[in-house]
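Structure, as structure tokens:
Every protein chain except one is present and positioned as in the full complex.
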Amino acid sequence: MIKVGIVGGTGYTGVELLRLLAMHPHVEVTAITSRSEAGVRVSDMYPNLRGHYDTLAFSEPDAKQLGRLDAVFFATPHGVAHALASELLDQGTRVIDLSADFRLRDADEWAQWYGQPHGAPALLGEAVYGLPEMHREQIKTARLVAVPGCYPTAVQLGYLPLLEAGLVDAGRLIADCKSGVTGAGRGAKVGSLLAEASESMKAYGASGHRHLPEIRQGLTDIQAGAVSLTFVPHLTPMIRGIHATLYSTLIEAPGDLQTLFERRYAGEPCVDVMPPGSHPETRSVKGTNTCRIAVHRPENSDTVVVLSVIDNLVKGASGQAVQNLNLMFGYDEATGLSAPAVMP
Amino acid sequence: MIKVGIVGGTGYTGVELLRLLAMHPHVEVTAITSRSEAGVRVSDMYPNLRGHYDTLAFSEPDAKQLGRLDAVFFATPHGVAHALASELLDQGTRVIDLSADFRLRDADEWAQWYGQPHGAPALLGEAVYGLPEMHREQIKTARLVAVPGCYPTAVQLGYLPLLEAGLVDAGRLIADCKSGVTGAGRGAKVGSLLAEASESMKAYGASGHRHLPEIRQGLTDIQAGAVSLTFVPHLTPMIRGIHATLYSTLIEAPGDLQTLFERRYAGEPCVDVMPPGSHPETRSVKGTNTCRIAVHRPENSDTVVVLSVIDNLVKGASGQAVQNLNLMFGYDEATGLSAPAVMP
Amino acid sequence: MIKVGIVGGTGYTGVELLRLLAMHPHVEVTAITSRSEAGVRVSDMYPNLRGHYDTLAFSEPDAKQLGRLDAVFFATPHGVAHALASELLDQGTRVIDLSADFRLRDADEWAQWYGQPHGAPALLGEAVYGLPEMHREQIKTARLVAVPGCYPTAVQLGYLPLLEAGLVDAGRLIADCKSGVTGAGRGAKVGSLLAEASESMKAYGASGHRHLPEIRQGLTDIQAGAVSLTFVPHLTPMIRGIHATLYSTLIEAPGDLQTLFERRYAGEPCVDVMPPGSHPETRSVKGTNTCRIAVHRPENSDTVVVLSVIDNLVKGASGQAVQNLNLMFGYDEATGLSAPAVMP
Partner (left out) sequence: MIKVGIVGGTGYTGVELLRLLAMHPHVEVTAITSRSEAGVRVSDMYPNLRGHYDTLAFSEPDAKQLGRLDAVFFATPHGVAHALASELLDQGTRVIDLSADFRLRDADEWAQWYGQPHGAPALLGEAVYGLPEMHREQIKTARLVAVPGCYPTAVQLGYLPLLEAGLVDAGRLIADCKSGVTGAGRGAKVGSLLAEASESMKAYGASGHRHLPEIRQGLTDIQAGAVSLTFVPHLTPMIRGIHATLYSTLIEAPGDLQTLFERRYAGEPCVDVMPPGSHPETRSVKGTNTCRIAVHRPENSDTVVVLSVIDNLVKGASGQAVQNLNLMFGYDEATGLSAPAVMP
């Protein structure tokens, strides 16, 4: 049994960590911080947690106390983890950061996209990008893990087999992505109201989105070479789920794409390659840490279409964070992550 | 480890049984029947079950095979369980029926509401009404359990403390109930299409609904006397959930209603009395076997308003069925039923 | 052609006025005010208005300018209309107030429910309650009309025939009401997010809601005597629509209730009594100024159930405001209000 804390627990990734960890046999959440809600019991704010965390309450963040824990999750807006992570690492606490703070290796690029200087550039060298399907071994021994973003997870897992095999033109990748509204967080924005966002669909950030450099960095690592990506996210009237539709152009005879994907993900506990001809639904992964993938080659042309779905709050955030924790502490990778999706 | 079967597994209560039993440590599902889908793997029909039931397939119902199992769930339309239940009981298999076939004690009343003669009146005497909060002891030794309907569960649990205490006028009860569309089952009806049922609200069956005699029978048992109930169900644009708003009139000074409810349900693993002033949300119980209840007395008048919410497919069907199985086989009552709701 | 203005036009009732008046042949909107959005074109904020109001922009409120118009609508939060209405009336401009500011005749009761002193008690005597089905003649000559609230409209129109006929016990009325989320306005509140309010149902204000005194006052007028009402509103996961389910107890033999309702509303352009056995859907009135009503007497008991549906933003606000304007200026009452609902 290890003791963990959550910094910034009032948002959707925070409550999702609590939900998942309630089902984890080896983890106890002993601290959860929130400046605005200090003193409030988590089960008063999230009634689904009644009966699971009846005494746990939000508290002011305290580096000393957090530093006594085995691991601390950051479920904070960008910029918050920089300073505190360093303090915790110094006390021997391992850090799993769900924010964007340690995802980009280049501090300047981070500063450019997030509009402020990077607060802990010295840590960038050791931060491990927490995509287990790419970096499993480094994660096991990492002190500091940067959990990938939701879009980046769905897109990278979809392109991975194709780019590793060098089958497609890395200079012409198109990722058309659709997300549920929890991707925008729990902030009270007019655009996220049910009255505004339901019964409608729209693109956003068509001219540039903060997940773009993260995806590009990840695909470049996979490809071992430069990539060019067009990434258009869309807001979909549903609570959770990301559907990535990924287009690429074959540059050589591909052999059997289905087999390529199945082999690459054989043994992966959190990636499920669907049978040929499938169209994965986001609801089939809702609440779970699974990425479901199908690969198509329409009319046998030179265009490959990969369909990749995840729950943005689980495999795209809190579930992947727990998967990383399992690896870091030697538990079976899927511990606490095995409940099937609720469907319908 | 016991072996169980599911008869009529293609509907929503069937797949929900599979989902819940996938998390149950002591139960193995070894048979699931469907005439129309015989030969199809359940995980091909319900992709959320991929990785959980990769070999289980629908089969033709076979009384001999089912009769070798410890227990069989019926998730069938009304009228189907009558004959087969009898055969299974004769072979020593215990039966948990999620349909309406054994809920009413009076075969004539059943025939009147369901438009056909009752097929197994001889079994009505021993069938136990599977509402654990009322009939826990009988359930433990029952061979045949009739799992309550969804509306009846929400309504009875809401009125129970008031009627047991004799505080309200049993001759003037009003249950205004709202249900998600899965209450109408998985049948392909125009009225259940997203295009027809979303972005709208309507009542139905205002002049009489099949759950009315079941609720009346249950409330009469609780009250130990005649009751008069007006019951109006409504269709709500959501997948799951029942919200029962229950009105009654005080006939004597009630003392503290909050305490009355808390005491009645103290120790009940599947009923959660909310703090004073609460308004339970159906999403807080989605996917769980919990009934959340709040009690109000508006403007300190003689009207009591009870708000009672459940997931119609869990506490209102498959979860309550598992709760009954746990009692029948001596497991902890909430085994396999402890995952928190996914929220948001 | 008359010239009108809208004060506080950024909210949902403001944009709905613009939508409806775009189809009105005799009205030109020449001013719309908003302190926060001054200078912004309405079609930039509401793209559905592109091509309809391409030059109209929000402006700072200016009593002089507004005072030159024929009529001014207030689509403001409570308390705002008190002072400005008086100024406009003095200049001869007629005022149609969609807020709650002039609905209650008793300034003290208003102060109690709205937590501040009434700002224009001198006007309460002449303000006409703008429910045309009750007060048509007074509306025609009114200088100041208080447009009824959404819940009050649906509830009063449903009870009206029963109370006028003296058929039911006015001491035991129960109004169980369900509303879409636009009832909560365009404010950015966490509880109104799609992620929080969809796929769920809950009651709110079960112990007291601001529409209660308004409904009580209206029903008392109809009944010509005291009434006792329990009113429980619920939040439903849809954008628009109110479904009122109204319970009452017969105190004398009712004759044919269907005929009673049909006669009472014969000739009413905005009330539609459905055939016997009907269950009106809120979507059937979406975007329209119609109230659809059905009356039931379950199992021929002494309980009457009336189902009454409106669009909360149209017959419950902006459409009823236009209906009042039509009466005040001598136009046909349904002018500009005749487009059928979009369905599905």
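Points to keep in mind about this one:
Order of writing sets the labels: A, B and C. Residues in every chain begin at 1.
Keep this in mind: a contact is a pair of C-beta atoms (placed from the backbone, for glycine too) under 8 Å apart; a residue touches a chain by one contact, two chains touch by 3 or more.
Note that the structure is predicted; figures quoted are calculated from it, not measured.
Only one residue from A:V4, A:V273 or A:L307 touches the chain missing from this view: A:L307. Considering C:P117, C:G171 or C:P344, the position touching the chain not shown turns out to be C:P344 (whole complex). Across B:T13, B:T93 or B:S198, the single residue that touches the chain missing here is B:S198. Although one chain is not drawn, its touching partners on subunit C can still be listed: residues 12, 15, 19, 22-23, 46-52, 182, 186, 198-199, 239-240, 272, 274, 280-281, 283-288, 290, 292, 339-344. With the whole complex as reference, residues 172, 174, 176, 178, 195-196, 198-204, 206-208, 228, 230-232, 234, 236-241, 243, 245, 247, 249, 277, 279-284, 286, 294, 296-299, 301, 303, 305, 307, 309, 344 of subunit A touch the missing chain. Touch with the hidden chain on the side of subunit B covers residues 12, 180-182, 186, 188-190, 192-195, 197-199, 237, 239.
Just so we're on the same page, only the chains that are shown with their structure count from here on.
Central chain by Cα centroid: B, whose mean Cα position is closest to the mean of all protein Cα atoms. Counting C-beta pairs in contact, the chain pair with the largest number is B-C. Averaged Cα coordinates give subunit A a centre that lies 45 Å from the centre of subunit C. Centroids built from CA atoms put subunit C at 39 Å from subunit B.
Each chain gets a centre from the mean of its Cα atoms; for subunit A and subunit B, those two points are 37 Å apart. Listed for subunit B are residues 198-199, 239-240, 280-281, 283-284, 286, 344, each touching two or more other chains.
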